[in-house]
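Right, chain A next:
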Amino acid sequence: MCPLVSFGTFRQGPLLQTRAPSSSSPCLLDVQGLRTWFHTRAGVVKAVDGVCLQLKQGEILGLVGESGCGKTITGFSLMNLVDKPGRIRAERLFFDGRDLQALSAKEYRALRGNEMAMIFQDPMMTLNPTLRVDTQMIETVQAHESVSRRAARARSIDMLVKVGIPAPEERMCVYPHHLSGGMRQRIAIAIALLNSPKLIIADEPTTALDVTIQGQILYEVQKLCREMGTALIWITHDLAIVSGLADRLAVMYAGRIVETAPTADIIRGARHAYTHGLMASIPTFDTRGKNLFQIPGSTPSPLNMPEGCPFRTRCYRATPQCVHEPVFEETAPAHGVSCWHPGIAA
Partner candidate 1 sequence: MDIALESPAVRAKRESMLRVFAEQFLSSKLAVLGLILLVLFLCLAILAPWIAPQNPFDIGTLKIMDSKLPPGSASSSGAMTHWLGTDGQARDVFSAILYGLRISLVVGLVSVSLAFAIGATVGLVSAYFGGRTDALLMRIVDIQLSFPAILVALVLLAVLGKGVDKVIYALVAVQWAYFARAARGAAIVERNKEYVQAARCMSLSWQRILWRHLFPNCIPPLMVIATIDLAHAIALEATLSFLGVGVPVTEPSLGMLISNGFEFMMSGAYWIAFFPGIALALVVVAINLVGDHLRDIFNPRNEI
Partner candidate 2 sequence: MLSSIVRRLLQTIGVVLVMSALVFAALYLIGDPVSMLASPEATEAERELIRQSLGLDLPLWHQYLIFLNKAFVHLDFGNSFLTGEPAMRLIFERMPATLELATAAMLLAVLIGVPLGIYAGLKPENFGARSVMTGSVLGFSLPNFWVGLMLIMVFAVFLHWLPAGGRGPVEAFGPIQLSVFSWEGWRSLMLPVATIATAKCALIIRVARAATRECLPLDYIKFARARGLSETRVLGVHLLKNILIPIVTIAGLEYGQVFAFAVVTETVFSWPGIGKLLIDSIITLDRPVVVAYLMLTVVFLSLLNLLVDIIYTILDPRVQSKAGA
């Protein structure tokens, strides 16, 4: 039985066709060797240490990893929202053909919220509690286009309808704390979509919500992205959620991408030992009544990474060769792994 379907059956809502766009379309996002290091008094925290990502127009990428692996910082790095003492460096950081590292602060700001938007994790804190919803939506439109307040307001109302908020004219005139978590997240999504961005980075947007709302939001986001042709990076720790949503998956560990491939390829045949461990940890019908699998050991501290491959201390395939940093290679078309011993699980 196709594993894709088994994941689909115990998620809420119908599953949309995950139809990846043709491989001949140009790259929207091209990231090579992204490193974000924090130079603190305690030492250098290498939060992101060599991330390679490619995204095509309209593609949905799931960025998966456990807490603390650096996925949120990756999202912030793409948006240039990393606070001091963090510093972003990359071999290649291209968005829509433009070199992001060559942009001035002003140019980057023009990009944010306009062509590249972000949705945060906690809907409670994302919206400013002392400003009304319409103020926050209208200012997002007016920051990037000189339109009248009325036009901006009309656009906001349209977007609220699109994300499925009933009675949007009334909802707009309230303060954020009057609304539920699910509503607030929908508004955050609406704000992200207001200026028809080419890329949305969603940082665990459903983690803080109820399971029932999670499914709805997932479905809506996927539908909107397909409709508007927006590329999406969905950052999450929940492999199960994102596998029904994304065209491609990228698995992250200790600040590095360890494996990236189309979703179906990962589910059918993951090649990195960490990905095996992740898949095996997910409870399914087959694991009923048995002990859940756990990856032995714990994540290394970012101040104190092991030399070479960061997973080697917990890997069942580790050999003395792993002390050297593995190269990110394509073992199959569009399937890249960062490992000396890639292969299907034993």
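These made the cut because all candidates are chains of the complex that A comes from, given by their letters.
FYI, a residue touches a chain if its C-beta (ideal position, glycine included) is under 8 Å from a C-beta of that chain, and two chains touch if they have at least 3 such contacts; residues count from 1.
Since this is a predicted model, take the numbers as computed values, not measurements.
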| item | value |
| --- | --- |
| From 1 or 2, the one in contact with chain A within this complex | 2 |
| Contacting residues of chain A [partner candidate 2, same complex] | 79, 81, 83, 109-114, 117-118, 120, 122, 125-131, 139-140, 143-144, 175, 177-178, 188, 191 |
